[in-house]
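Left out: one protein chain. Kept in place: all the others.
The letters A and B name the chains in turn, as written, and every chain counts its residues from 1.
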Amino acid sequence: MTDASQTAGPMLAADGTPLKQSLARSLRRQKLRALFLIAPLLIFVLVSFIVPIGSMLFRSVENSIVRDTLPLTVDALQSWDEKSGELPDENVYEAFVRDMIVAIENKEHTRLGSRLNYEETGMSSLFRRSGRQIKKLDPETDGPFKEKLIDIHDGWGDVKTWQVIKTHSVPITNGYFLNAVDMRRTPDGPRMQPEDKRILVKLFGRTLFMSLVITGACILLAYPVSYLLATQPTRVSNMLMILVLLPFWTSLLVRTSAWKVMLQQQGVINDTLVWLGLVADDARLIIINNQIGTIIAMTHILLPFMILPMYSVMQTIPPSYTRAAKSMGATNWTTFWRIYFPQSIPGIGAGSILVFILAIGYYITPEIVGGTKGVFISNRIAYHISSSLNWGLAAALGTILLAVVLILYWVYDKIVGIDNVKLG
Amino acid sequence: MKPTNFLLSAAAAAITAGAASAEDMTLVSWGGAYQASQQKAYAEPYMEMHPDVNIVWDESSAEAVAKLRAMNEAGNITWDVVDVVASDAIRLCDEGLAMEIDPDTHLAPAPDGTPASEDFGDLLVSECFIPQIVYSTTFGYRTDLVGDTPPDDICDVFDLEAYPGKRSLEKRPINNMEWALLCDGVPKDEVYDVLATDEGQDRALKKLDTIKDSVVWWSAGADTPQLLADGEVVMGSTYNGRLFSLIEEQKQPVAMLWDAQVFDLDGWIIPAGLSEERKQRALDFIYFATDTQRLADQAKYISYGPARKSSAPLVGKHAELGIDMAPHMPTDPNNAKNTFLYNYEFWADYRDDIDAKFQAWLAQ
Partner (left out) sequence: MAALTPISRKPLSMVLPSVALAGAFAGIFVGAGNGSVPMGMIGGAILTAGLAWFYISVLRNERLAYWINILGFGLAGFLFTGIGGGILGLLGGWFFVWFTYWLYEGRYRRKLLPYLTAQQVFFHYLFRVICGAIFVFLITPILVVLPLSFNAQDFFTFTPEMLRLDPEGYSLKHYQDFFTNNEWQRSFKNSLIIAPIATIISVSLGTLAAIGLSQSHVPGRRAIMAILISPMIVPLIISATGMFFFYSDIGRFLEGTLGFNKTFVGYLKVILAHAVLGIPFVIITVTATLVGFDRSLTRAAANMGAGPVRTFFKIQMPLILPGVISGGLFAFITSFDEVVVVLFVGSASQKTLPWQMFTGLREQISPTILAVATILVVISIALLTTVELLRRRSERLRGLTPA
């Protein structure tokens, strides 16, 4: 034994290199090959998706517009104590007039007005109205400006106006994130929004709640169907599968409008109920333009995303287990609850996470059937992107939403493992 | 990777071969009957005269401001001529997103030689805006759902007892706030003064609160006509041309409530920052599409009034139905007994302020 180990030295592979080294090299090569296979896609997704999304989300903290548009004013405001309750000095007003004349020339002052209006309603009209007058002033000869500006619009005689400008002159701001949770930046630090503007936290809550309800409804409806599909012979289950896949293949827009036709007060469901006499003509059910409408339509739209993963998990459950349990005297219920159900949980998990993630990001369907009460946070994001142009807030809301989704993803990966998600 | 490359280049060949040799010019409009009227009155004759230009439509006017801002920021302006309402034009002009136009050099004079600036007159509400039509936002109601006394007063909209049922209103403050104040007893000429104050805005919202539960909010032009056709709402606001098509072309049991109709303007802008070549092409199209005859032609297809004074006498009959268009114009004396003039300057200034309040109110 000792002889052998001495003469042999380290174990050698067939080509004479030490085995350990050879194995390490093979492992390294394997890793490289794997990375080489992944690399094209990874680079593609990183460059064309992750980076653009990142730069979009960066808008949630980016706030250079105030400093860029009013550089002199921002400098002059440094020495003003915003908590003193007194108006700033003449030099601030003069700097402001100089900045504004440049800004008006470049057509930037209305954008700044819109930006500050997100924080304090009234700033937009203040900037727009005053812009027309300030344009006529000459910074060299027309001073002093304090009186003149206050004359033009009494908003300039309001300490609050200057507080807003100063508070929001930082190039990187937490203001949008504060807005996203119904708070705002003030000279005294973060404060709650006034009562009538607090809508976003409620909306987040509603989005989560409704997505949960939709996920729950999908589980309830998908479970029996998946079970049926998994237990029927392939021939039958494939034909039934067509019924599941058909709606899935039909355009989302068409399905949503079909739901509109069905759910509205003069729609198919109400008409049928009235015809059958179950509902009085003047007491038609209100099942559209509210949460019920959104829940029904979205449950329908997301149901295939629940059925497919559940079905593929249930397919792998061997029927011999349940038969064995029954032969040992278990009742139907016990067999189902103790044997079958636990094995189908990965399917429920995979489907739920998929449906939940898709649900909280939805916006076209709630927009069409949700009215004002059945809309999601995504509708708010879309509104801020295409209508109010408050992209900063939209990005902040999007970042929060994305964070929620990522946490869910992480939890899911810990519990089930992302490899176990199956789609058909 | 190789098959992909191959497929890509094959696809590229297919795409380039499939594309017509003519250069695409993108016009942005509102879709529906309105865009169809523009297609017939402007685009088709223009393409006939210029076979090298191929006009494609993008129905994105509703999001024009947001999209133009994004395009401008990205330096990638894909639109050539954009149809927007006057208040959007003002906003785009203020932000430097639209090109300034000199009416007398860029637009055709009237046939009698009157310069364009005079022919359009007051309707040139912004330096960037080339007016095209006068339209109004007004109400239509289901004749079979309102009983024996059809509504004839704007305040009937707020009267849930006399006219129970849902109403559809646009999901934005403009017009709704004015109507609410009018029906809350504010005299017509003071509406905008009241609306400029915080108290006035709250007052309007409070009035709207009284019918909030009975309102279906619409955001696209097709909504109200569809809701009226379904009988889903008793009355609803929309553009008068949409109601014209609903009543006269689709023969639905709907009638117009012209009281307190709000006059507004719609027209073209050219985005700022186009290449010289595209700019010249856009200007050439505008010159053609806004001359006296062309504007009058459009009124053959839809009941909107042409923006030029010189076009008014040329308005004739509907191209397909053969009915006289004049009585369907919002400006017809019978329809215009009580009208409300939209205040551009006010809304340009206060839109952000009031919109923020309105949206918060809506979400409550």
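We take it that a contact is a pair of C-beta atoms (placed from the backbone, for glycine too) under 8 Å apart; a residue touches a chain by one contact, two chains touch by 3 or more.
Computed from a prediction, not measured in an experiment: that's the story for all the values here.
Asks: What shown chains does the left-out chain touch?
Replies: Checking the complete complex, the chain left out touches A, B.
Asks: Using the touch definition from the top, which of A:Ile172, A:Met239, A:Ile345 or A:Val411 touches the missing chain?
Replies: Final answer for the missing-chain contact: A:Met239.
Asks: From the list A:Ser64, A:Gln133 or A:Thr250, which touches the chain that is not on show?
Replies: A:Thr250
Asks: I'm checking contacts with the chain that's been left out. Which of B:Ser87, B:Asn175, B:Gln201 or B:Gln226 qualifies?
Replies: Checking each option in B:Ser87, B:Asn175, B:Gln201 or B:Gln226, the one touching the absent chain turns out to be B:Gln226.
Asks: In the whole complex, what residues of chain B lie against the chain that is missing from view?
Replies: 3-4, 7-8, 11-12, 14-16, 18-19, 24, 26, 28, 30-33, 35, 56-60, 62, 70-71, 73-76, 78, 220-222, 225-226, 229-230, 250
Asks: Suppose we count only contacts with the excluded chain; which residues of chain A make the list?
Replies: Here the touching residues of chain A are 27, 30-31, 33-38, 40-42, 44-46, 48-57, 221, 224-225, 228, 233-235, 238-255, 257-262, 266, 268, 271, 275-278, 300, 303-304, 312, 332, 357-358, 360-361, 363-364, 378, 381-382, 385, 391, 394-395, 398, 401-402, 405-406, 409, 413, 418-424.
Going forward, only the chains that are shown with their structure count from here on.
Asks: For chain A and chain B, what's the span in angstrom between their mean Cα positions?
Replies: Each chain's C-alpha centroid was found; their separation is 32 Å.
Asks: Okay, in this complex, where on chain B does chain A touch?
Replies: 1, 63, 65-67, 69, 91, 94-96, 166, 196, 216-217, 230-232, 348-353, 355-357, 359-364
Asks: Which residues of chain A touch chain B once you look at their complex with the stated criterion?
Replies: Contact set of chain A toward chain B: 40, 106-108, 110-111, 113-114, 117-118, 121-125, 128-129, 196-197, 199, 203, 264-267, 289, 371-372, 383, 385-389.
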